[in-house]
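All protein chains of the complex are present and in place, except for one that has been dropped.
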Amino acid sequence: MSIGHAPTTATEQAPPPAGADGPSGRAAHPVRSMLAHRGVSGLFSVIAVAIIVYFATLVLPGDAAQAILGKQATPQRLALLRHQLHLDQPPWEGFLHWAGGALHGDFGTSLVNQQSVTSLVGPRLLNSLALVLLTAVISSVLGVVLGAISALRADKASDHVMSSVALVASALPEFVVGIFVVLILAVEIKAFPAISILPPGETIWQQPNELVLPVLTLVIVTTPYVFRMSRASILEALHSDYAELAQLKGASPARLLFRHALPNSMAPTVQVIGLNLLYLAGGIVLVETVFQYPGVGLALVNAIDARDVPTIQFIVLVLAVFYVLLNILTDLIVLLLTPRRRLPR
Amino acid sequence: MTATPPSVTRTSGIVVSGLVVETARHHVPVVADVAFEIRSGTVMGLVGESGSGKSTVSVALLGHARRGLRIADGEVRVDGQDILAMTEQELRRSRGRLVSYVPQDPASSLNPGLRVGSQLTEALTIHPDALAAGQPALARVHEVLDEVGLAPTRQLLDSYPHQLSGGQQQRVAIAMAFVCRPRLIVLDEPTTGLDVTTQRRVLDTVRQLTQRHQVASVYVSHDLAVVAGIADQTAVMYAGRIIESGPTAEIFRSARHPYTAGLFRAAPSARRTTLLVGIEGRPPRPGRWPQGCGFASRCPQAQDDCLPAVPSLTSVGPDHVARCLHPLPSDAIAHANPPVPPSPGHSGSALAVSGLVAHYGSTEVLHGVDLTVPAGCCTAVVGESGSGKTTLARCIAGLHQVWRGKLSYAGTALDPLPQRRSEDERRVLQYVFQNPYASLNPRTSVGANIEEPLRYFTALSARDRRERVLRVLDDVALSADFADRMPDQLSGGERQRVAVGRALSVDPELLICDEITSALDVSVQALLVEQLRRLQHERGLSMLFITHNLAVVRSIAQHVVVVSRGSVVEQGPVEHVLDNPQHPYTIQLLADLPHLEPTA
Partner (left out) sequence: MTVQTLRSGRARNDGPARRRGALRRTLTAALSTGRGRVGLGLMLLIIALAFIGPYLAPNDPTMFVGPPYAPPSHGLPLGTDDLGRDVLSRLLDGGWYLLLVAAAATAAAVAVGAMAGVIAAYRQGRAGGAIMRVTDVFLAFPQIVFVLLLVSVLGASTWLLIVAVAIVQAPQVARVVYGAAQDVCERDFVKAVALWGVPPRTVIRRQVMPSLTTPLAVEGGLRLGFSIILISGLNFLGFGVQPPNPSWGVMVNENLLGIRANMWGVIAPAIVLALLAVGTNMFADSLARAAFGAEQAEDFVAGSALGVGPS
C-alpha cells in the first residue's frame, strides 16, 4: 500500500471468477453439487416411500391376505396370495424380493385380473402424462401472459378483476370445477363427452375429444397460481432498484418489461410451475374420477377400492419417482436462471 | 428580501427553481421551494439528514418521482431545456443522455441477471445519438471504464454484478452515468457502504470527471466531511426545504443557519478531541409541517416571529443565503464545542483477550487477537467492514462461539458459551446491538423491554422494577411517558437509547456497543455518543465501542484498537494513535479519511 502518494486513478482488475476458467467450467460446480445432493436425498425419499408402501400392507389388522380376499378366501388362494405378496417370507426378505423385482420392471400381477401390473397401468400412465403435460403447458403460458398484463396494469380495474377471478378460481375444489365444466359444456351445451368411454388398451390420442374437459378443468384450477406468482414477481421486478435505474437511463416501458423485469421474474415463476406439476400429480385423482378418464389417478382409486396391492404399490412408487425427478428438474432450471447462484463470487 | 443566486447564463449549467414534490394522493408537500444554480464543471453538495427530502430532490432532477409521489411544480433547466416540462417521450430521450443518475446502492441497482458489459452499453443502445458517427459503442465503454479506473477486460464485461466488489460495482455505476456524456449528473450518496480508501478514490474520480467533461454534478450526502472534500458549493436541506446554501468554503467556515451550525457541532472529527453536541427532537414529517420555520421547535435561537410564516432565503454573505430571520453571526462556528473532560480512569484491566482465533465455518476470521480493555475507560475498536471487529465483540459477548484462545474478565476466564458462564458474569457484561429496529421486542412496550433483564437477574417486585425503568429512562434522557409506548412508535435514535437503557438497567460493569450509531443520523448519533460518554464517566463503566467511523472515536474513547483483516494492527491511547499513527494501515486510513475542513 503506497503511503503518502495515492495514485490519481488506480486501476483495478476484475477478480477471477470462482471455479475453473471458461464458461462451462464456471457453471459446473454449483450445478453439479446441487444435482449430486438432490439426487442422493431424492433416492432416500424414494426408498422411504417404497418401504412405507410395502409395509403398509403388513399393517392391515389381522392377516393381510385374509383381509384382502375376505370371504373368497380358500386355503389355496390364501397361500397363493401370501406368496404373491411375499408374505410367506420374513418381512425384510420379502421387501428385498419385491424391490428387486421392481428394479427389473416387474411389479407382479394385478389381483383383479391377473395381468401384469406394468402392462395394465402402463398405457394409463401415458394418458395421465398427456393430461398433465397439456395442462402444464397451457396453464403456464396463460398464467405468465395474464400475470404480465395484470402487473402492467397494477391497481387498475382490469387488474383487480383478474386478481379476484384468480382468487376465486384457485379456491375452488377441483372436482367442483369439474362438475361445473361437465354441467355447462357436456350437459347443457352437449359439446363434449361427459365421461370417457375409452376401450382399454387404447391411448388417449385416438380419442382427443375426451381430453378437452379434463384439461379444461385442470387448467382452470392451476392457472391462478401461475398467474399470481407471475404477477407478483413481475411487479417486484418492476419496482426494484435496477428497474428504476433503467428507467432513469431512459428505458422505454417495453424494454423495462422484456429486458429487465421478465427475465428476473422467471425463476420464481418456474418454481411455481414445477410446484403446479407436483400438485397435478395428486389432482388428477379427483378429476379423472369425475370424468372417468382412463388414467393413473382413476386406476389408483379403483385399485384401493379392490385392495389390489401390487397395483397400489406400483402407482404410488411411480408417483414418488415422478415427484423426485420433477423437484430436481425444477430446481435445476431455477439454478440455471439465477446467475447469482450459478456463479458464486 | 430574496437573494440573487450566483450568475449562470441561461443556456449553460443547471438552473432549478420553485421545485415542489407532493404525495400523489393527498397532495401533501414533501419538498418545497427548492432552487439553486450550478455551473458546468462544478459539484454541488446537497446535504441533509434522513427525511430532509434530498433523495426526492435528486430524482426530481431527472423528472422522476418515486412511488406515491408526484412533481407538482418547478423548473429544472439543463442547458436551457426544462426537464419538468418535457413529454414522456422527450423525457425518455433526455434521461441517461442529458441527465443521468448514480444510485446509492449499486448492488441492488445493477440488474443481477445481466452481464456488466451489456448494462454499460445499454444507455448507448437507448441513445445512439450519444456516439459520434461511426464510433462503436464498445469503444466508448472502454473509454469510460478507463476513466473510472477499471481495466476494460473481457472478464469484467462478461461478469455479473454480484461477482464484483462493492467498490467495483460503484465504479461501474459511475461509468454508466458518464457513458453518454450528459450535462448533469446526480449522485445519490454513492459512497455509502464503501470502505474509506475506496471512498477516497471514488470521490477523486467524480471530481476529475466533472471537470474534464464540464458536467454539473449534484452530490447528495448526509456526511458533511465527504461534501467538504468534493463540492464547490453546498446546499443544506431540512424538512423539505433548502435552509442554507453557498460556496462550500463559506458554509464550512461559518454556517449561519442554526440547523447547519447544529450539524457542525454534531459532526465528529478525527482531528479534534471535542464533545459532540446533538440536536434534540425530530424534524417535522410531511403533512405535519408547522406554519412557520420548520426548525423553530428545536432551535435555540427561535423567537416569536419565527412561528407565523416560513422565512424566505435571505442573503448573509457573497453568494451565501440562509432561510432564517435571525441567522447566527459569522464567527460563531469555529471550534465551538467544549473539549472532552479527562476521564478519571481506574487501575487495572477489565477485559483481557489473548490469542483469540475465531472461525466462520472453515474460514478463519480472527488471527490471534490480543487486546486489553482498561477498567473504567472506553476503548474503541475501529476497522472497516469485514475487518473482524464485530466478530471480536460477538466472541466476547458469547454470540459467536467458535473460537479458541483466552478471554478473561477481571481475572476469571470466560467460557465461549454464555450458558456456561456464571449468572454474575452474564449480568456484568452487557451488549447493545447495531440495528435499532431489531433489538427491541415489537410486541411489548418500551417499559417491558427495559425491565426484561431485571426479571432474570433480580428478584425485584413489579413496582420496584417499574421504578428502575423510570430511572433508566431518565438516564438516557427520555421522558417517563416513553415507558408505555410501543417500539414502533419510536425513532431509530430513541430506540437505541432504550436499548442502551435496557443494558444499563442491571448495573453492568462492561458495556459492549456494537456499531450502535451506524444506522443513525449525525445529529442523533451525537446525542447518543455524548449520553454514553457521560454515563460511562459517571458510573465508571468500562466500555468497548465498536465502530467503523474513526472520527467518532475521539469524542468518546480514551483508548483505541485498530483492526484490519482479522488482526490488531495498532492500539493505544486515542491521542497517540490518531495524532501519531505508526502502522501503515492506520496512516493510510487517516490520510483517506475525509475531513471537515474543505479542500475543494
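Labels for the chains are A and B, by order of writing; each one numbers its residues from 1.
Basically, contacts are C-beta pairs under 8 Å (C-beta built on N, C-alpha and C of every residue); 3 or more make two chains touch, one makes a residue touch a chain.
Model, not experiment: these values are computed from the prediction.
Screening B:G41, B:G166, B:G355 or B:P418 against the full complex identifies B:P418 as the residue touching the chain left out.
Interface note: of A:L96, A:V301 or A:L329, the residue touching the hidden chain in the full complex is A:V301. When the missing chain is restored to the complex, the residue among A:L35, A:L125, A:A232 or A:L332 that touches it is A:A232. Interface residues of chain B facing the missing partner chain: 112, 397-399, 418-419, 421, 423, 426-427, 431, 433-435, 437-444, 449, 452-453, 456-457, 487-488, 502. The missing chain lies against chain A, touching residues 45, 48-49, 53, 56-57, 59-61, 164, 167-168, 170-176, 179-180, 182-183, 187, 194, 225, 228-229, 232-233, 235-236, 267-268, 271-272, 275-276, 278-279, 281-283, 285-286, 289-290, 300-301, 304-305, 307, 312, 316, 319-320, 323-324, 327, 334, 338, 340-341.
Here, only the chains that are shown with their structure count from here on.
A separation of 49 Å divides the Cα centre of chain A from that of chain B. For chain A in complex with chain B, the touching residues are 1, 3-4, 6, 8-17, 239-242, 244-252, 255, 259-260, 263-264, 337-340, 343, 345.
Chain B meets chain A in the complex at residues 59, 62, 64, 66-67, 91-97, 100-101, 103, 105, 108-114, 122-123, 126-127, 147-151, 153, 155-156, 159-160, 162-165, 167-168, 171, 176, 200-201, 204-205, 208, 584-585, 587-588, 591-592.
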